[in-house]
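A protein chain is absent from this complex, but the other protein chains hold their places.
Note that the chains take the letters A and B in the order they are written out, and that residue 1 is the start of every chain.
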Amino acid sequence: MELRAENIVYEYDAGTGYAKRALDGIDLTIREDEFIGLIGHTGSGKSTLIQHLNGLLKATEGRVLWNGRDIYSQGFYRREFRGHVGLVFQYPEYQLFETTVLKDVCFGPKNLGLSDEEAESRAKEALAMTGISEKNYETSPFELSGGQKRRVAIAGVLAMRPEILILDEPTAGLDPGGRDEILGSVARIQKETGSSVVLVSHSMDDVAEYVKRIVVIDKGHIAFDDKPVRVFSHIEELESMGLSAPQITYVMHELRKAGFDADTNALTIKEAADSILSCLNIKIHGSAD
Amino acid sequence: MFKDITLGQFYPADSVIHRLDPRVKLAGTLIYIITLFIGKSFFMYIPAGVFLVSVIILSKVPPSFVIRGVKPIIPLIIISAVFNLILTPGNALVSFWIINITSEGIYMAIFMIVRLLFLITGASILTLTTTPTKLTDGIEKGLRFLTVFKVPVHEIAMMMSIALRFIPILVEETDKIKKAQMARGADFESGNIIKRAKAMIPLLVPLFVSAFRRAGDLAMAMEARCYHGSEGRSRMKPLVYARRDFIAYSIILGYLALMIVLRVFGI
Partner (left out) sequence: MSIVEAKNVKYAYKSKDEDGKEKEPVFALDDVSIDALEGEFIAILGHNGSGKSTFAKQLNALLVPDEGTVFIAGMDTSEDEHTLEIRKTAGMVFQNPDNQMVASVVEEEVGFGPENIGVPTDEIWERVENALNAVGMYAYRESNPSRLSGGQKQRVAIAGILAMLPKCIVLDEPTAMLDPKGRRDVLEVLHRLCDEQGVTIILITHNMEEVIGADRIFVMDKGKVVISGTPAEIFSNVEEMQRLRLDVPEVTKLAHELKNRGIKLRDGILTAQELVEELKGCNIIAQQ
């Protein structure tokens, strides 16, 4: 499985005097079993980019290839393709419309032409993965809490069994508890199904713990595409793009400036604490000699 | 689909027509429409045409823009012309099956086309040269006398201005929901009418839910900002007549008088 964007250029109002470039030559490849964070501030082009990845927007220049086939070539079945590359929009709970939770989640699989039984079994599987309990299957989605609605909406895309799942700021507006629940289930789904996940966010802190690769987008260009630690080492460039490194990275850099041999690659609280303890121990031993 | 509708859209420019008090423009439009209906002959449409063209030139709105506003109404114009063509009794020129096309019919059809074109163009000049806020202000103040008959003029005007404010938001929202459903494999483009109408449900339900939620939020926000109807309300931009408004009123009344004279003398 491979989704490849080649030199994508996208202009709003193309052909008129007001043309504005939202994307300016994007190259991006997504393969199996990846967990990617797509980071950029508002207006960087990240939301425009993901709509190209499932064919909702058509690039002004460049092409998108799904397993080597151009998704805009003749006879390419784009509706089915959108089942392979599932896109969960921002505030997805606003797309719910059915009378019951289960029916709403069945909408996607049914559009793919699956039988009622098959759609239902996939919907139940997806609901289980997002942590919606069985007693809620027959309730109206509009009666659920905000966090639950969002998980139902995510299940609605998951039920199509996408090979790549793209989530646009899935935690926007949720409280810390709700945020951890959503990100936790997404990480679990990634691990269990082996599908690839792209988390779109403007916060490094949100994604740092989870993702294995970070793509930073700025003014329609890809600025960085690397392992998290390598991306976070560019603190100043990130700040000039209106982004910031995770807070832990800042602490470790500050400590280094203050003369500690702190490990600036530490990403989690545990790693940071290990590193700080080890440099304090060295100091203690050093003084004991 | 929303791009083509210029009716109800504002064209920003600095012209004498733009600067006129909205009440003058509302009254002018109303009088103009009345004169179109008292006009019985082509001859009477000459002064109406002159009046319309002069206003368009003065407004500095490009004629192409005005014409674009008429386009969506063309099917309506054609339908009414056809009805006039085949349903007007008189001397049959051509007749087949149960249809008689009469010379009176042809005359009426052409007459109807001109009348409707004049009407739409005139009305669109009003909205092209007046911001929504000024328009509702004009309606509120110009129709205030109706409050005597218990017509809630202020409330109607407030509803209109809120509706205008929320149109772009709801258009954007429609696009977002449509894309979200397409990402779930929804198909809005193919199939027959029944299938397409059914496909609209996943779009319309969330849109209504969202519109109601927004309405509830807005009502609360307005209440929190001390909104309590028109009573005791002051205005940031009160409408005050200037000299040009009185001149415009005289011109409009002069035009109305001319048309009445033409009608009475049956030219």
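Things to note:
Here is the rule we go by: a contact is a pair of C-beta atoms (placed from the backbone, for glycine too) under 8 Å apart; a residue touches a chain by one contact, two chains touch by 3 or more.
Just so it is clear, the structure is predicted and the values come from calculations on it, not from any experiment.
Put simply, the hidden chain is in touch with A, B once you look at the whole complex. Shown as candidates are B:Ile99, B:Leu204 or B:Met222; the residue that touches the absent chain is B:Met222. Check A:Asp27, A:Glu80 or A:Asp175 against the missing chain and you find that the one touching it is A:Asp175. Of the residues in chain A, those that touch the hidden partner chain are 41-42, 145-147, 172-178, 202-203, 205, 242, 244, 246-248, 250-251, 254-255, 258, 260, 269-270, 272-273, 276-277, 280, 283-284, 286-287. The missing chain lies against chain B, touching residues 131-133, 161-162, 164-165, 168-169, 213-214, 217-218, 220-228, 232-238.
To be clear about the criterion, only the chains that are shown with their structure count from here on.
Separating the centre of chain A from that of chain B, both taken as means of CA atoms, is a distance of 46 Å. Interface residues of chain A, counted against chain B in their complex, comprise 51, 54, 56, 79-80, 82-83, 86-89, 92, 94-97, 107-108, 111-112, 142, 156-157, 160. Chain B makes touch with chain A in their complex at residues 173, 176-177, 179-187, 201-202, 205-206, 209-210.
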